[in-house]
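In this view, the complex is presented without one of its protein chains, the others remaining in place.
Going in written order, the chains are labelled A and B, and every chain counts its residues from 1.
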Amino acid sequence: MAVKAQAQPLASRQASVGTLRQVLAPIGQIFVFVVGSSLILGAIVLVLALLLSRTQANLLSGVLTVLPLVIIDGLVLGFLYATIALGYTLVYGVLEFINFAHGEIYMVGAFVGGGLGLWLASQGLLAAMHPLLFVVFALLVAMTASGLLAVGIERFAYRPLRNAPRLVPLISAIGVSLVLQDLVRLLAGPSRFNLRYPQLGLSRRFQLLEIPTAAGANLRVAIDSQSLIFIVTSLLMLIALNYLINVTKLGKAIRAVAQDRATASLMGINVNLIIAMTFFIGGALGGGAGVLFGVKYSTVNPYIGFIAGLKAFTAAVLGGIGNITGAMVGGIVLGLLEAFVSTYLTLFTGGRFSGPDYASVASFLILIGILIFRPSGLLGEATTQKV
Amino acid sequence: MALFEAKDVKKRFGGLVAVNEVSLSVDERSIVSVIGPNGAGKTTFFNIVTGIYQPDEGTITLNGRSLVGLRPDQIAAFGITRTFQNIRLFNNMTVLENVLVGMHTRLNASVWQILLHGSGYRREERQAIERGLDLLEFVNLRHRADDLARSLAYGEQRRLEIGRALASAPKLILLDEPAAGMNPQETEDATDLILRLRDQLGITVVLIEHDMSLVMEISERIAVLDYGRMIAEGTPKEIRHNPRVIEAYLGQGAAGTRGDTPRGTLPAQAAAANPGAPTSST
Partner (left out) sequence: MKRIASFVMLLVLLASALAACGAATPATSTAPSTAAGGTQASVAASVAAATTAASAAASPLAAATTETMATATTDTTATTTAGTDGTAVAGTDGTAVAEENLPDVSALNLSGIRIGYQGPLSGPQAQFGTTGLNGAQLAVEQLGEQMGFQGVEIAQFDDQATETVGASNANTIAADQNIMCVVGHINSGVALAALPTYRDANLVMISPANTNPRVTEEFDGTAYRLVGRDDVQGVVAADFAVNELQAKNAYVLHDQTAYGEGLATVFRDTLEERGVTVAGFAGTQEQSVFDAVLTPIQAANPDVIFFGGIYSTVGPFIQQLRERGIEATVLGGDGLDSPDLTRLAGETAVGTNYVSVSGPASAYPQAAQFSEDYQSQFNAPAGYPAFQAYDAAKACLLAIANAATEANGKPTREQVEAAMEDVDTFQGVTGTVTFDEEGDRSPATYYVFEVVSGDPENWGQNTVAGTVEAEPPAE
């Protein structure tokens, strides 16, 4: 991450303002991309609707009606990918290594949160708890568990292979991913393959708009509180990560290790410890994303990590791998794109092509396109910028 | 007792013996230079001392404590830091941040304090920043504290490297060609800085250099390496007239009159040459 430097001398009050600006700037960037992508995608869809409305009546009104819903869908999905992508990009920034097991670490976090919910319910404690308190509690427990799991994986599956050719730890990561999937499946047992999160009664819906539809009744565009929790928590995680990396001593050490491992060691930094901490942080972020997923979508199973991980990795590359804000931007753009394709492809082809099937195709096409035209990603720079 | 003692250090890379039974003893608060033709094993020796390589044989001690087998960060914690032949700064961090990274070993906050950001940690951070700025003042870079390291001029970058190496309050600092690529004015400033390291900060300095005028001017003792072996060790005056040293630089039987030889500048010639003459760099 480039640290924007000011020319004036570093006075302490200016330091805190500068720090604040530095830490919050990514929120601004994200906002720009959210608005920008929505506008661009919306415009594309409207133009297509106009072009095609000669063959299909009501297409334009149908498109407009669904547009706000699609954008909200896309944002929620986007923040899911974004939060998972944070873990990918952090580890890549430091080690230039793609931790393919990260999707499963996310899944384990989801299961830990769900298991915690089950246990609390069985002890009769769940009812007494405020739902938000449960969410916070589950986040803490799952993040710790996932973080420790990530550290363990690094220690036993990656560290011994640190000097091997690049492909070898990658394969090890894939192996870990498969092991985790089946391990969780085994431990959960057939009866808890689909693990249900406790119903927290959080489903308050905040109505944003009401749109009259061709079908008669008004279409209520609303966002539910789980989605809001999702988005807010993701943003908080981003801010915290940003602060950690740019302001704290640990963050400096991580960046030093990312830029020049040997020199960092010579400057007195315990490289192995820093790498372990990086994995802990990345894993914790993934685990947190898992809990948020469970709270929002209510059911988790051992295979949610696979595709989500792949998409989140795509998002990280899309945004510029190694760039933290880029991971979030990439996730949001990808989520919006998928939501648009899912709904509008069905709409435009009159149901002949099922949108949700092709949403993944669109995502991966974008990945290929990015790698061809702008390999450094949306926010990346020509030279690999390390964390 | 000498602050630093290396005895019979040997390092092999496959069939090549890069460092062959080198012994060096460095007293506290002294400046020692290690010179020798290109490829003599000087940087390798530095790498062994700082823990990048493990010696195959020999002992290395700092204040009596053995350093063999320790990780580089542990050796740094004990009090040995270094700079590099080709500058290795953290280019995407600011000048001040580079120095703060070097301070890492001297900061005591535990992991929990860092994560939870307690008040003790914050005070320590503030003090660290102040100390960092003082160090930058010492190497004359305070005015550039918030600029990115890669935006510095060459000479400034070298100074920053030294500043970073000072951050952990080392007892011994190893400078690898601190004057490489410098014009005479810059060389003079570098010389001045090295002297201040010893005189103002009380740090022991061992440097690798090819610039003989610099070497002759500030070294208390000089060690000469050739093909991995230490072929001479003594005061500058002794080294200047040591026939083995001359031979090492000129090759057998040659008594050159030119200032530059294929293997570097002769110490004697360099000492005699006027300060204005350009010196050879790596």
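Rule of thumb we're sticking to: contacts are C-beta pairs under 8 Å (C-beta built on N, C-alpha and C of every residue); 3 or more make two chains touch, one makes a residue touch a chain.
Everything numeric in this text was worked out from a predicted model, so none of it was measured.
**Q** Considering all chains of the complex, which shown ones does the missing chain contact?
**A** In the entire complex, chains touched by the missing one are A.
**Q** Using the definition of touch stated at the top, determine which of A:G28, A:P160, A:G175 or A:G369 touches the missing chain.
**A** Here the residue in touch with the unshown chain is A:G369.
**Q** Consider the whole complex, including the chain that is not shown, and state which of A:G251, A:G355 or A:G380 touches that chain.
**A** Counting the whole complex, the residue in contact with the absent chain is A:G355.
**Q** Which chain A residues would touch the chain omitted from the figure, given the whole complex?
**A** Residues of chain A in contact with the hidden chain: 62, 65-66, 69-70, 73, 76-77, 185, 190-191, 193-194, 196, 199, 203, 205, 213, 215-217, 219-220, 222, 224, 226, 297-301, 303-304, 338-339, 342-343, 346-347, 351-357, 359, 365, 368-369, 372-373.
In this section, only the chains that are shown with their structure count from here on.
**Q** Between chain A and chain B, what is the separation of their C-alpha centroids in Å?
**A** Roughly 45 Å separates the two chain centres.
**Q** Using the touch rule from the top, collect the residues of chain B that touch chain A in their complex.
**A** Residue list for chain B touching chain A: 50-52, 71-73, 76-77, 81-82, 84, 88, 90-94, 96-97, 100-102, 104-105, 107, 109, 111, 114-115, 117, 125-126, 128-129, 133, 142-143, 145-148, 164-165, 167-168.
**Q** Contact residues on chain A for chain B in the complex?
**A** Listed in rising order, the residues are 1-3, 5-10, 12, 15, 248-250, 252-253, 255-256, 259-260, 262-271, 277, 385-386.
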